[in-house]
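Only one protein chain is missing; all other protein chains are in place.
Take a look at subunit A:
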Amino acid sequence: MTPTTETELAEAIAAANGPLRIRGGGTRDIGAPVDGAPLTTAGLTGVTLYEPGALTLVVQAGTPLDEVEALLAAEGQRLAFEPGDMRALLGTEGTPTIGGVIATNASGPRRIQAGAARDFCLGVRFVDGQGQVLKNGGRVMKNVTGYDLVKLMTGSWGTLGVMTEVSLKVLAIPETEATLVCADESAETAVASMAAALGSPFDVTGAAMMNGQTMIRVEGLEQSVAYRAKALQDGVLQGFDIVEGAASARMWADLRDLTPFAGKEGAVWRISVKPSDGPALVRELGALSPEAIFDWGGGLVWLRVADEEDAGAQMIRNDLSHMGGHATLVRASAATRAAVPVFHPEPAPLAALSRGLRAKFDPRGILNPGLMGA
C-alpha cells in the first residue's frame, strides 16, 4: 500500500487486519525481519511550509531526503544533524525519505556538537495503530506544552505510529570547514586527542577516527575556521595537518555513510558508549577480530565483525553491561537478525514501560511488530 494522503493512510491502518511492515523509502533495512503487509509513506510528499528566516521546515514524511536537502541548500541551509545514506552499507535500493530519517533518529558525525535528529524535530503528525490521526509539538523551537511525544516518535522505527508530517529546525550551511588530521595515533591516543579538542573553546563539530586517521572538524565563517584550526594545531593537536574545503567535506561524507565498510563483508554493529570507553571496548573484543571506526569523540563505535554464529552479540553486550551503553546490529544476514536481538535488550523495568507504551499507541500490535524486539 502506498497511500498519497494522510486520510488514506489512516483508513488503511484502521482497515488492516494483520501486521503491517512500515517503510519510508526502505533504505534503512535494520531490525528484526517483519512479516506483514507492506505499507509505505513514500506517496506522502511535498513541503507544507518553509521559512528560512525562522529556521523551520514542515514537510510530508515521504518526501525524498535529497529533495529536502536541495530545497534547503538553495537558501543556504541544511539539516545540521547530518543524516547518512545507508544504501551502500546495507546494499539497499530506493530513495531515502525524511520520514525514515526521523523514524530512525538517523544522526551523523555532527551529533556531538549540534545534536541528533531527535533534537531537530519540532513536531510530528502521525497515525496510531488504530488509524487515529494525532499530532504533537508544533513548528516553533521552544515548546513545552504537554508531553514531548515528538522525542518518543523520533527513533521509534514505525512501532508506535506512522508519521505523516514532520516539522524540523534547520540551520545555515557554514561558509567553510577544515579538518585536522593525524595518521599515526593509536585508538586510545586518538580518543584523547578528540577529548582535548572537544574540551577546547574552538567549537569542534566532528571528532572521529577512520581508516587509521584521526579527524577533527571545525566549521563556520572563513576567518573563524582559519583561526580555530590554527589554534588547535598550535595547541592540543600539535603535529596534525589541515585539510580544507571539499576535501574535508568528502572525508565526513564517507564517515557519515560508512563508506569504508560498504564494500566489505561481515556484520556491522553500531555501539554507543561513554567516549573514553570506546577504545577499551574494541580491545576487549579482540577475539572477534573487529575492524572499528570511531565517531562522536570515541562514543560511537562502528564495528565490523564476521557474520557467524551470533555475530559477537553476547560478547559485545556482556561488555556493555559493565560499561554502560547500547549496541545495535545494523547489518547482518536475515538468519542472524532473526536469531539475535538487533536492538539492545532493555533492562526489565524499561522494557515494561516500552511494552506499555506500545500497547497504548498500537493496541493491536500491528505496526512493525517485533522490529525493535519484544
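Observations on the model:
In this text, a residue touches a chain if its C-beta (ideal position, glycine included) is under 8 Å from a C-beta of that chain, and two chains touch if they have at least 3 such contacts; residues count from 1.
Methods note: contacts and distances are computed from a predicted model.
The chain absent from the displayed complex carries the UniProt protein name "FAD-binding protein", chosen from "NADH-quinone oxidoreductase, chain G", "Xylose transport system permease protein XylH", "ATP synthase gamma chain" or "FAD-binding protein". Here the missing chain is touched by one residue of A:146, A:263 or A:286, and it is A:146.
For subunit A, the residues in touch with the chain missing from this view are 51-56, 75-76, 105, 107, 111-112, 115-116, 118-119, 128, 132-136, 138-152, 154-156, 160, 171-175, 192, 195, 198-203, 221, 223-224, 227, 231, 272-276, 296, 299-300, 324-328, 343-344, 346-347, 349-351, 353-354, 356-357, 359-361, 372-373.
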